[in-house]
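Let's turn to chain A:
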Amino acid sequence: MSHTKVFGRRSVLRGGLAGILATSTMPLFFTRGAYAQEFCNAPTGDTVTFGFNLPLTGAYAEEGADEQKAYELAVKHLNGEGDGGLINTLKPTVLKGNGLLGKKVVFVTGDTATKADQARASATRMIERDGAIMITGGSSSSEAIAVQGLCQEMGVIFMAGLTHSNDTTGKDKKRYGFRHFFNAYMSGIALGPELAKAYGKDRRAYHLTADYTWGWTQEESMRQATEALGWQTAQAVKTPLGAGDFSQYLTPVLNSGADVLILNHYGNDMVNSLTQAVQFGMRDKQVNGKQFEIVVPLFSELMAKGAGPAIKGIFGTSNWHWALPDEGSKAFTKSFGAEYGSPPSQAAHTAYVQAILYADAVERAGTFYPPAVIKALEDFEFDGAGNGPTLYRGADHQCFKNVLVVRGNESPTSQYDVLNVVREVPREEVTYDPAIFGGDLGPAEPVPLCA
Partner candidate 1 sequence: MGNLVSKLSLSRRDLLLLLAFGAAVLLMPLWLSPFGAAYPDLLQKFVIYAIFAVGFNLLFGLTGYLSFGHAAFLGAGSYAAVWSFKLLSMDALPALIFAVAISGIFALVIGYLSLRRSGIYFSILTLAFAQMSYNLAYSVLTPITNGETGLQLALDDPRVLDRALGPQPEGLPVPHLLGLELTGYTGFFFCALVLILAFYITVKIFSSPFGLMLRAIKSNQNRMGYMGFDTKPYALTVFVISGMFAGLAGALLAITDPLAGAERMQWTASGEVVLMTILGGVGTLVGPALGAVVIKYFENIFSAFNDQILSNAFAFVPEGLRETVVAIVGKFVGEGWHLTLGLIFVLVVVFLPGGIMEGIRRIMSLFRRAQRPAKGAPARIQPAE
Partner candidate 2 sequence: MTIALNTAVTTAPATGAAPFLSVRDIHAYYGESYIVQGVSFSIEEGEILALLGRNGAGKTSTMRAIARLDNPSLQQGEIWLGGKPLHKMKSHEAARAGVQLVPEDRRIIAGLTVEENLLLARVAPGHGWSLERIYQLFPRLAERRRQEGVTLSGGEQQMLAIARALARDLKLLLLDEPYEGLAPVIVHEIEKTLHEIRALGITTIIVEQNAIAALRLSDRAVILDTGEVAFEGSAADVLENADLRHEYLAI
C-alpha cells in the first residue's frame, strides 16, 4: 500500500470507524477550535486540506473520475512527488514542490452525484467536518454555481472544475469563486466562423438543449453566434438532464426543415443524443438540398470516446487537448499518462491547473487568508499551463486563453486519438466585456466565519 495520500490529522473518519468498530467512547478529540481561527479552516497543523467535490456518479461521472485522477496528481506534484508536472513549466511560479507554505497538502473527496443539492451538501461536509481550506471540482454548471454560492457564504475559496455556463462567471459570479475553464460565449465566438466556413451561411439550425443553466447559456451563445452568420433558428427544444433516450426529441427534427442539429448536451447526454441522432440516419440526410449536419458546441475526448464512430467529422470546441504542442501541455500529458496509462481529458486538465493555480496564489500571497489569495489570483497573468498566455480576469474571475475548435477524427489511430484540433482561436478573439453578463462578485471581506 503506497502511502502517497495522507489524510488530515483532524479527519474524524478514523474516529468514526473506531467508534463503530470498538463502540467505545473515545476521547472527544473532535474539537473545532472555531473561535481561535481568524478565517474558515485556517490550517493550524502541519497539513493543509483540499476538498475535491466530484461527480462520481450521475450523468457526468466519467468526467468526475478523470478529474479525481488529475487532482490526486496535482497533490503529488505540490508535495514534491512524481515528476512535478506543470510546476516545471508554469511561468511565473513560486511553487517548489515542497507543499504549501511548508505544510503538506492532503485532500478529501466527496461525491456530488451530478446534482446541485448533493454537491452543496458534500462541500459543506468537507468544509465543516474535514476542514477543507479550498473546494474545487464539479463538472456541471449547476453544481458549480450552487457550491460557489456556498463557498461565498462560508468564506472558502472555490476553484471551479468543469463548468461552461456563462452564468458561473456572469450573472452568478462570486468573489470566492474562480473559473479556469472557458464558457459557452467563447465557444460561440470561436465556433461560429468555422461553421460558416464548413457549412455556409444559409442554414437552419435546430437546437436540443439540456434544461439547466449551462444548456440555456450555451444555446443562447450559439444562437447569437450562428444568427450573426446569417443562419436561422428553426426550433430550440429543452430536454431534461439525464433523459437517456432522446429519440422522442430527435424525431421532430427530421421533418422540421432544419438542416443543422445543434446538440447543447454534455457528458452521457451528449453521447446518447449524438449516437441516437446518427441512428436516425440524420447524417445521411439531405435537407434543403444540403447535407444535414450535427454540431456539438462543447465536447471532450471522453465523450468522443463514448460516442464512438458517431463523432467522426463533428465540429465542436474544447478547452484543451492533450495533443497540443506547447511545453505545459506536453509535460502534463506525460506525467498523467505515466501515472494512469491514458492521456488526460480537458476536465482533468482544468482540474489540475485549478489546484496548481490556487497553490501558487497561496504561495505568492504568503498566507491562506482567502482575501489575500483572491487578490493574488485576480488579474494574474501566466503561461505554460497549456492554451498559451492566460489571464485570470479580476472583474469576473474568468480565465482568458486560447480556445480550441475541434473536430471528430475521421481516422483515429488509437482509442484516444478521437479529436483533431482544427483551429486554436487566440485569446484576443474570445475576450469580451464582463459587463454583458451582469452579476456582482460581492465582497471579499469581512471573511465569513464558518461554523
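Picked so that all candidates are chains of the complex that A comes from, given by their letters.
Here is the rule we use: a contact is a pair of C-beta atoms (placed from the backbone, for glycine too) under 8 Å apart; a residue touches a chain by one contact, two chains touch by 3 or more; residues count from 1.
Note that this is a predicted model, so its numbers are computed, not measured.
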| field | Pick from 1 or 2, the complex member that touches chain A | value | 1
| said: Using the touch definition from the top, list the residues of chain A that touch candidate 1 in their complex. | reply: 1, 3, 5-7, 11-21, 24-26, 28, 30, 32, 34, 56-57, 108-111, 115-118, 120-121, 124-125, 128-129, 140-142, 145-146, 149-150, 152-153, 172, 211-213, 238, 240-241, 440, 442-443, 448, 450-451
